[in-house]
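All protein chains but one are shown in place.
Chain nomenclature is as follows: A and B, assigned in order of appearance, with residue numbering initiated at 1 for each chain independently.
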Amino acid sequence: MTTLLATERIKLFTTRSPWWSAFLALGLTIGFAALVGLNHSGGPLLVEHSQFGTQFGLMVVSVMAALAITTEYRFATIRATFQAVPKRTSVLVAKTAVVAILAAVIGEVAAFGSWLTAYAIDGGPEMAITTGADWRMVAGVGLVFAVTAVIAVAVGTLVRQSAGAISILLIWPLLVENLVVLIPGVGANIHDWMPFTVASRFLNGAEPIAPMGPWASLAYFTGVAAVLLVAALAVANKRDA
Amino acid sequence: MSVLNAERIKLLSTRSPWWCALLAVALPVGLTALIASQAQIDPGDNGGSVQVTQMLASLGRAVVMVMAALSVTSEYRFGTIRSTFQAVPHRTTALLAKTVVTAIPAMLIGAVVGFGSWAVFRAINSFPALALDSAEDWRAVAGQIVVYGITAVLALGVGILIRQTAGAVAVLLVYALLVEGLVGLIPKIGDDIQHWLPFFAADRFLGVQAGPPIDDLPLGPWGYLAYFAAVAAVVLTAGILSAQRRDA
Partner (left out) sequence: MIEATGLTKHYGRTVAVDNLSFTVSEGKVTGFLGPNGAGKSTTMRMILGLDRPTSGDVRIDGQHYRDLHQPLRTVGALLDAKWVHPNRSARAHLRWLAAASKLPRSRVDEVLDLVGLGGVADKNAGGFSLGMSQRLGIAAALLGDPKVLLFDEPVNGLDPEGILWIRKFMHRLAAEGRTVFVSSHLLSEMAQTAQDLVVIGRGKLIHQGTVDEFIAHATESTVLVRSPELEKLGEHLLGAGAGISDDGDALRVSGMDSAAIGELAAAKQITLHELSPQVGSLEQAFIQLTGDSVEYRTAEAAQRAGQEERA
């Protein structure tokens, strides 16, 4: 497995896309924190204010993770990959791991970078990271990024096509999960079980009415990712490359 | 005219526009049907409104955005843009033809989504308030036609500028679905910026999404529509100018 991890690491970092993604994710997230910090008024700046922009980073990382696999299909390097390592499950798990680790790193840097930036601009004692909830809100970002990357690789493997995968990965969390609420009656219940909604409850704390606590929320989000990944692996093993 | 015809053949002879069109119609109309079937508004209080039937049109709009961007980025992807410019060396003409041919199906999709969602809702749940009996009602439903068309033009312009499927789709969706909303979170200046963002403008014209009362905003519904169209025109012009300058 270490061999495969090394292979996928070389593959990822010898193209420009992870660098661009990291740059964009950090720039947008931290830049947004700076904007919020600079314009803040009325009451002290809080930890949560510094994290308003993390969704930018999340979406960029999601796109990057999907591209890590869809570009392999687009340029047919997936065939070279499966030729070098015919055990498709191992290859794809290694790829997912490498992408998820990178996503986690980007997430942590983005979250702490945002917090530091906001703190440097207009920090006070209220901005200290003290409680468990504070830590989850900042340090937890990396975990959510990593799990999102797993979902993105899985969707990318299933769809095999950049435009389709990216559309699904952006329209789903940004639009569909919110539109579900509009369904009278059951809508709110469905919304409670939507993966990205649940993930945000891990970060921002669950409202009392939510079905799960923060850590259970993360577990559920991870479970969704695992199911998608297993489905993707099964399909990739069955399909012609 | 031959240029238009060529673009029409190009658009309709590949599968992805058909898929996009199908999704752009099926997703919002289907979900609207679901909402209508669950809706239990007391008929006595004259509940519901035409606007309720249009809540999911933004879903179709996102798909149309992808479709419009793909219509040009896939030409760059497969190198057919060179054949296009070889056949019609006047690039402005070629790209304007493509714009027309992308905007018309988008408007058709907008018409089907707008009237389709309204009709489906009404067929399932016929409240008197669902009649199209005011200018606002007509704007919310028939307005989808114009908004979908302009959205396609805007997306096409972005596609020409970025030339790359993944990049164009990501920029368009992240911008429309995330950036415009997040801007509102910036303290003090956020609202003022938001009032001048294109999709916010489109939504004010339609009057479907909840938002600040129109009287507190710098433009009225028709002013906002004109503004939305102007932004799309600027982006398209920028795209065409850059396409003229760049090597195909």
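Methods note: a residue touches a chain if its C-beta (ideal position, glycine included) is under 8 Å from a C-beta of that chain, and two chains touch if they have at least 3 such contacts.
All values reported here derive from a predicted model rather than from experimental measurement.
S.K.: As a test of the contact rule: which chains in view would the missing one touch?
M.R.: The omitted chain makes contact with A across the full complex.
S.K.: Of A:Thr7, A:Asn39 or A:Gln161, which sits in contact with the chain we cannot see?
M.R.: Checking the options A:Thr7, A:Asn39 or A:Gln161, the one contacting the hidden chain is A:Thr7.
S.K.: State which residues belonging to subunit A touch the missing partner chain.
M.R.: Its contact residues with the unshown chain are 3-4, 6-8, 10-11, 14-16, 71-72, 75-77, 79-87, 238, 240-241.
Here is the rule we use: only the chains that are shown with their structure count from here on.
S.K.: Return the distance between the CA-based centres of subunit A and subunit B, expressed in whole Å.
M.R.: That pair's centroid distance is 27 Å.
S.K.: Contact residues on subunit B for subunit A in the complex?
M.R.: It is residues 16, 31, 34-35, 38-40, 55-56, 58-59, 62-63, 66, 70, 73, 165-166, 169-170, 173-174, 177-179, 182, 185-190 of subunit B that touch subunit A.
S.K.: Spell out the residues on subunit A that touch subunit B in their complex, using ranges where they run on.
M.R.: Contact set of subunit A toward subunit B: 32, 35-36, 39-42, 52-53, 55-56, 59-60, 63, 67, 70, 162-163, 166-167, 170-171, 174-176, 179, 182-187.
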